[in-house]
Structures are given as structure tokens and as C-alpha cells.
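The complex is shown incomplete by one protein chain, all other protein chains being positioned as in the whole.
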Amino acid sequence: MAKQEQVSLTGNEAVAYAFKQARPHVASAFPITPQTEMMHKFADFVANGEVDTEMILVESEHSAMSAAVGAAAAGARVITATSSAGFALMWEIVYVAASLRLPICMALVNRALSGNINIHCDHSDAMGGRDAGWIHLFCESAQEAYDNALMAFRIGEHPDVRLPVMINYDGFIISHTADSLRMLSADDAWKFVGPYKAAYSVLDTENPITVGPLDLTDYYFEHKVGEIEAHKRAFDVVRAVSAQYGALSGRGYDFFESYRLDDAEIAIVLMGSTAGTAKDVVDAHREKGVKAGLLKLRLFRPFPAAELAKALAGKKAVGVMDRAASFGAWGGPLFTEVRSALYGADRQPPVLNWIYGLGGRDCDLRQIDSVLERLADAARGKSGETVNLLGVRL
Amino acid sequence: MTLKRAHELPAGGIIVEAGNADAYNTGDWRTFKPEFVAENCIHCMFCWIYCPDTAVNIDTTAEKSRMIGFDYDHCKGCGICAQHCPPAAKGKAAIVMVRDEK
Partner (left out) sequence: MAGKMVEIRWHGRGGQGAKTAAIFLAEAVLDRGKYSQGFPEYGPERRGAPMRGYTRIADEPIRRHCGIESPDIVIILDPTLLESAAAGVTAGSRDDTVYLVNTAEQPANIRRRLGLANGKVFTVDATQIALDCFGRSIPNMPMVGALLAATQLLPLDDMKSSLSERFKSKFSQAVIDGNLAAVERAYKEMVRE
């Protein structure tokens, strides 16, 4: 295992260090809270000559993603970052990046979408982009944000995948909190990430190509098959890259983390920083003799439905916590995915949903406690609402 | 024309064969075709500029380029060249549209 330094960094700083260690050729970005500090820190590295990256300062997020796509089509390793409304403004080109199979790595520092305007964390921005064709990794802590940012390059750039990767971490809660983490040396990180060789480049005049041509009824659908299948192949690549990173860093990753889940009778499923809080509450319930557990999803896209169904099979009640509302839908986006994955699966458990933490509403120990209490009731056969709101004045 | 299957296509919907439009013959779309009347041509290159399918053949080996005829594999018979041929305005057309008897 590699020697590592114990450091105190915010999530934004941690990701900026990971990006520096991956030595991208190009970074293009436009500032938006709470992402700004990350690119600010990265721009410091560029200005100080610590990383040889072409920094493109653009006039909007639409341009940031456009520049990223152009640079990636030229064969560059490209990073960018955004949050909330910035991601919404990128929207059109977010799809293009995935369609053109360009492995851009983006930090999406999760923040609520307007309106009303709010700078705090929820996952509504990420959920808006869930169908865009990107790989989505979610992080519990600054440590995970750092680790996932390094692994993102290996996953996205793998010849079997070639997809852009979003590293999601919670705005302010992770991005602005000084946290303890272990960081690889520049050499070890570079040995792990390694150089990038693009499959094609628009700058290769010996082998000219056309990128993004008109694609109508005759071929568009066939081209989408490529994206669909790249996501299927990504599972093996995520596993392999994570295993290699685990051997290097001592920090293992998989599609999800199972925390005291194997023998659990009731389980919470969620993503992001609330997982850490939930672990403390699970421990408290275990001390009281309640068999509680947690499934923390790391890989949201592609969605590991089969593995998830296996991990949750036979539970007496499962509670999915969504940090986003899907307006008009029956439950939050994670709930509908999880419940769909369990439908028809072996020993299918009942699944309840809580929508929580919108606009940065603090999700404290008591809220998670109340979810586990309700799940315990449900496990005993007590009925109640399937879709619930948590931590809001009703 | 046989369309390729999904797995036969390069990733990202890119086109890796440069200039593959050359293989796409639009010549069979014609109902009228331009005929070149060489003795009336002043080699102004208007037809070459206006042609939407780069189907005007020119000889660039001489000091001044010369119009020499049409690429009927790609000429769609749109007639824009004949519309813009300056000698035609003086009654001595260098390009004449005629029915295409394929």
C-alpha cells in the first residue's frame, strides 16, 4: 500500500488536488457557488506552474461544457466543474459530451436548483442530468470526493467505456467543510491515473474524422446503442479500477457500500454526505438491539440494479432517502429506481421513500432516527404512507 | 444501400472515413441535366462557385483555371449553374439544361 499524507482539506480543495494529480491538458469552467472554490484552487495550481493545464475561462457554463467537448474531441484530458443552475445551463452540451463518447471529468458540487434561489445542497441538479449518458459517482466525504475524482479518469477513459464522469459531492456539507483525509503522493497518483490516449482526435490530420454530423432516422438509434452498451460495460471497469485503487490506497470501493447490511432486517438506501450521519444512527440502533443497516450508493449511473436487489433481498423493510423531489412522480428519483430494481426480484422487500434535505435543510440524527423507527414499524407489518417528506414543517 | 448495424459503427457517431460523401451518388436524382457548351464558356468560374454539390469539373493545371464539364455522379440537376452563367444573358449560354434521358 502506498504511503499517504494525512491532510485537512475542504472537499473542494481535495478534488482540486486530485485533478492536479491527474494532469489534465485542459480545464474550462465558469464560477458558481459552491463549486467556485474548487476551480479557484485548481487555477492557483495552474498559475503557480504546479500543473501544465490550459485554463479556459469562459462566459457561461454552456460555453464551459462546449469548450470541454471541443478540447476532448481534440484528444485532450479535460476537467470542468459546476453546480445547480450552471449545470442546468450546460444541459444541451452535457448530452453531447456523452453522445460523442468524450471522457470529460466534471465535479458536480450538488446544489439545489432555483427557484427560489438557494445556494445549498440537494441532488436536484444531478437528478436533472441522470439520463444524459454520464457516469455518476456520489461521495460521502472529502476523502471519497478525492478518491472518486482520481478514479473517474480511469473509469471514463477506459476503452470499453469512453464516457464522461460526474463526481457528485454535497455543496457546502462536503465542498466547504474542513475534513481529514489521506492523500496519495503526486507520483503514486500519476502512476495510478497515467497518461490518456484518445481513440480519435479532430487535430489528427493524417486520419481526419467528422464529429457530430447530422444523424437522422437511419442511424441515430444505432448510435445510441453504443452509449447504452458502454454503460453496461462500465460495471466491470468500475469494479476493476476500484479494486486497483483499493490495493493502492487501502480504501476499497464498489458500486455501493454495505454498512452493517448483511444481517440487517431494516435498511436505509441513500447517496452522499448523509450516509455518514446515517452510519452513526445505525450504530445507535444496533446498540439497542435493532438490526439496522445502510446501503450507500456510490455508482448511480450506470445503476447496479441486480447487485442492489441481491443486497436488499429478504429485508423486512427498506427506506430510500432522496435528496431531490421528482415533481409529479411517485416518490423521489432514487426511490423509483430502487423499487423498480426490486420489483420481481428474489425475496422482494417493501420499500418506503423519504424526500429530505431540499435546499440544504440539515438532515440531523433525529430525522434518520425517525426513518429507522418507521422502518421497524413497517417490518412489524404496520402500514403507512409509502412516500414521505422528512424534516419539513407540514 | 445496406445500412450498418449498431455494432458496426464507430463509438460516438463520428465518421472516420474522410470525404465519404464522394461515395454517395446524388447523380441519379436528376430530371434535367446541365450540358456544357465549351465554345461559349468564358471560364468565369461562377458555376463552380454556385454549385451546391461541387459537381463542376475544372482544370487547374493551366495558369488560369478552366471549366471543363460536369461530374454527373454527383450533379443533382438543380440548374443553378445555368441560371448564373453570364454568357447566357447575352444569348450564348455555356450551360444548357436538357431533359435527362437516363
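Read from first to last, the chains carry the letters A and B; within each, the first residue is number 1.
As a working rule, a residue touches a chain if its C-beta (ideal position, glycine included) is under 8 Å from a C-beta of that chain, and two chains touch if they have at least 3 such contacts.
Just so you know, these numbers come straight off a predicted model, no measurement behind them.
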Shown chains that the omitted chain touches within the full complex: A
Residue touching the undisplayed chain, where the options are A:His176, A:Lys224, A:Arg260 or A:Lys316: A:His176
Listed residues A:Ser63, A:Thr277, A:Ser326 or A:Asn353, member touching the removed chain: A:Thr277
Residues of chain A in contact with the chain not shown: 6-8, 119-120, 140-141, 170, 172-174, 176-180, 273-277, 279-280, 360, 362-366
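Definition applied: only the chains that are shown with their structure count from here on.
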Residues of chain B touching chain A in the complex: 3-7, 9-16, 18
Residue ranges of chain A in contact with chain B within the complex: 99-102, 162, 199-200, 207-213, 215, 218-223, 225-226, 230
